[in-house]
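The structure's right below; bear with me while I get my questions together.
What follows is subunit A.
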Amino acid sequence: MNWWETGGADSPVMARMKERFAGTSTLILTHAFKGDDTIVIQPADVSLVLGFLKCDPALAFDILMDVTAVDYLNDAQIHPYLLTMGARFEVVYHLYSEEKNHRIRVKAPLKAEEPDINSVVSLWPSADWFEREAWDLYGIVFRGHPNLKRILLYEKFVGHPLRKDYPKTKRQPLIGPVN
Partner candidate 1 sequence: MTAALVETALKIAFVFGLNLSVFAPILGWVERKQSAVMQDRIGANRADILGFTIIGLFHTMSDTIKLVFKEDFIPRGADRIMHTAAPALALIPALVAFTVIPFGGKYMLWGHQVNLVVADLDVGVLFVFAISSLAAYGVVLAGWSSNNNWSFLGGLRAAAQMFSYEVAMGLTIMGLVMYYQSLSLVTIVAKQDSLLHWGIVWHWPAFILYFTCAIAENKRTPFDAPEAESELVAGYFTEYSGMKFIMFWMAEFVEVVTIAALCVVMFFGGHHLPFITDAGLIDAFGGTGSAIANLLAMAIHIVTFILKVIVLIFFQMTIRWTLPRFRYDHVMALGWKMVLPASLIWIFIVAVALLTGAMPRL
Partner candidate 2 sequence: MTEQAKRNYDFHKEHHTELLTVNMGPSHPATHGTVKFMLALDGETIENIDVEVGYLHRGFEKECEAQMWNGVFPYTDRLDYLTSVLNNVGYAMTVEKLIGITTPERCQYIRVIMSELARIGAHYTTLAAGALELGALTAFIYFVEAREMVWDLIEATCGARLTHNYVRIGGLTGDLPDGFAGNVKSVFATCRKLWLDFDKLLTKNRIFLDRMRDVAAISAADAKAWGFTGPCLRAAGVPYDVRRAQPYLVYDRVDFEIPIGETGDNYDRFQVRMEELEQSMRIVEQCLTQIPDGPINVNNPEWRQPSKDLSSTNIEYMIHHFKTVMEGVHVPVGEVYQAVEGANGELGYYIVSNGSGHPVKMRVRPPCFPITSALPLLIKGRLIADLIPTFDMLNLIGGECDR
């Protein structure tokens, strides 16, 4: 039994998602581990799925709480689909509906060689800075983002520090002698 299989009925959100995307290859995995509704989708369908989540009247996810990424370089065994897809990163979206008071987590696995995905700034302006941060710290390119530059680190910084293979002792320009 995998860690995410907790049994129990689907919540209305999950039921709606499964109904909408039944028969397509969009949904890779769905679960509700510890009460958090989670769906894993193909990265190419991100605009479609998130647009549906926002605009569907039964779902109405009007607040994009968070956009972040995780680097599964050493821990891909946590999510077996990462191994089968050969993916390294996962972009994680947390959404909340203020009207309906429900949440959902949307995850999109990305391969190491092509870590790009569509930007959702056109759906929620709050994605702007979150996506810039994911670019800054993980190197994930958000296609269609109006201003994809570093936000937390300075412009001349080299590398994407939250990646697991970023050497912590690496020296950067503007700080001390170059390695």
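Inclusion criterion for the candidates: all candidates are chains of the complex that A comes from, given by their letters.
Everything below uses one rule, namely that contacts are C-beta pairs under 8 Å (C-beta built on N, C-alpha and C of every residue); 3 or more make two chains touch, one makes a residue touch a chain; residues count from 1.
Note that the coordinates shown come from a computational prediction; the quantities given were computed from them, not determined experimentally.
Student: Pick the one that touches subunit A in this complex: which of 1 or 2 is it?
Tutor: Looking at every copy, the candidate touching subunit A is 2.
Student: Which positions of subunit A touch candidate 2 when the two form their complex?
Tutor: 3-4, 33-34, 36, 38, 62-66, 68, 70, 72, 75, 77-78, 92, 94, 96, 98, 101, 103, 105, 124-126, 128-130, 133, 137, 150-154, 161-162, 168
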